[in-house]
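For reference, the structure is listed below as structure tokens.
A single protein chain has been omitted from the complex, and every remaining protein chain is retained in its original position.
Each chain gets a letter, A and B, in the order it is written, and its residues are counted from 1.
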Amino acid sequence: MGIALQTSPFFQVLEYLAIFFCGLSGGLAAIRKNYDVLTIMITAWLTGLGGGIIRDLMLGAIPPAGVSDIGSIFTSFAAGILVALLHPEVDKLKWTMLIIDALSIGLFAVNGASKALMYNMSGITAVFLGTFTAIGGGTIRDMLLNDVPQIIRDRHWYIVPAIIGTIFTVFVWRLEQYKAISFQTEFVLDAGIVVLVVLLRLASVQFDIEVPGALQRNKT
Amino acid sequence: MGIALQTSPFFQVLEYLAIFFCGLSGGLAAIRKNYDVLTIMITAWLTGLGGGIIRDLMLGAIPPAGVSDIGSIFTSFAAGILVALLHPEVDKLKWTMLIIDALSIGLFAVNGASKALMYNMSGITAVFLGTFTAIGGGTIRDMLLNDVPQIIRDRHWYIVPAIIGTIFTVFVWRLEQYKAISFQTEFVLDAGIVVLVVLLRLASVQFDIEVPGALQRNKT
Partner (left out) sequence: MGIALQTSPFFQVLEYLAIFFCGLSGGLAAIRKNYDVLTIMITAWLTGLGGGIIRDLMLGAIPPAGVSDIGSIFTSFAAGILVALLHPEVDKLKWTMLIIDALSIGLFAVNGASKALMYNMSGITAVFLGTFTAIGGGTIRDMLLNDVPQIIRDRHWYIVPAIIGTIFTVFVWRLEQYKAISFQTEFVLDAGIVVLVVLLRLASVQFDIEVPGALQRNKT
């Protein structure tokens, strides 16, 4: 799968799309608070690439892609510039943004878990690092802007689909590793995981499915 | 000592206890703010294992134990689940929690400094990394929940006992290294350091001993 991610133009394009749309939503967070263009660029970059930086530091993949892969860096900056110019339009695309955001969670979850597995990490480490890739950038951005991070504020399913996506990714990777499925099947299944993550996220927002709180008991 | 930490069932049990009780106090912080179960699990994990992740990244111990050691991860999650179910009871255990919290500071200080020394770090680096292990998890948790971290809010001795504990740990390690004391003596002394850290912390709360502020001068 990891190799598929690297070699398939389809996945490559989707990965840059994830960075790009993460960048849009990151830049928009800064615009809404009336910050300057530089802050917009920083938050676009951080949201698009911050999760991957955490993953790479924990993998020992030095230097992290977020400060060295020119394509990724320029993609996030392009998103920042675009949103600085076109923010009234972008701001109107509520559902579009929600879908795009969900898509980036799905793509990053599959991508992050796969990169960890390529580095010979265990399944549980891959689940952690895939989840960090999916939600890390937005979390650092919110900490920098002094907000409570979205993973905490948003009671809808946000981190749950990411975790489910990474678990499936590990499972599919193992199937391919033990030759139970072909490389092509893995490829298709990974794409399916991305779609599943998107649907879980959107369903949770649409039907108002929330993660429950701590157990409440009657005070007697 | 490091080897003692690894090989002695006594220290192993105590280490998991430290993670467990750190996890309880971390989860409780999320419950008090009415966050959902997932946030409770995240803060339990982060408080129990976040300090060790910082230590491991700075040591180059890749991947960090906090995303790869299954025993540690499950211990922190078990603490999160338990506190989500039993929080009214846990919340009542004020002094118990304070003791447990102090114990986890002491254990993590000795454990973190020892791991750094095992990686051939200098004494000063061991003091830093031991202290990070002891107070890092709670600090990241507070930053994530958008609070001023406890190491800053709490004017009682919190980080001071951790630093003292790491300094003694380095000292005892060097004694054993130069054969001035036996391995068994080191083992006992390390246990003593944990007790010392706990006593310092509790004495500071009980007798209201505070770290002084910056020098105040009469405005003339």
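To be clear about the criterion, a residue touches a chain if its C-beta (ideal position, glycine included) is under 8 Å from a C-beta of that chain, and two chains touch if they have at least 3 such contacts.
Keep in mind that this is a model prediction, so the values were computed, not measured.
Residue B:I124 is the one among B:I70, B:I124 or B:A180 that touches the chain missing from this view. The chain omitted from view is touched by exactly one of A:L145, A:V160, A:L175 or A:V205, namely A:L145. Note on the undisplayed chain: of the listed residues A:V13, A:L38 or A:V195, the one touching it is A:L38. Among B:S114, B:T139 or B:T169, only B:T139 touches the chain that is left out of the view. Seen across the whole complex, the unshown chain contacts chain A at 31, 34-40, 42, 53, 57, 60, 62-64, 67-68, 70, 73, 83-85, 87-88, 143-146.
Against the chain not shown here, chain B presents residues 57-60, 121-122, 124-125, 128-129, 139, 143, 146-149, 151-152, 155, 159-160, 210-215, 217.
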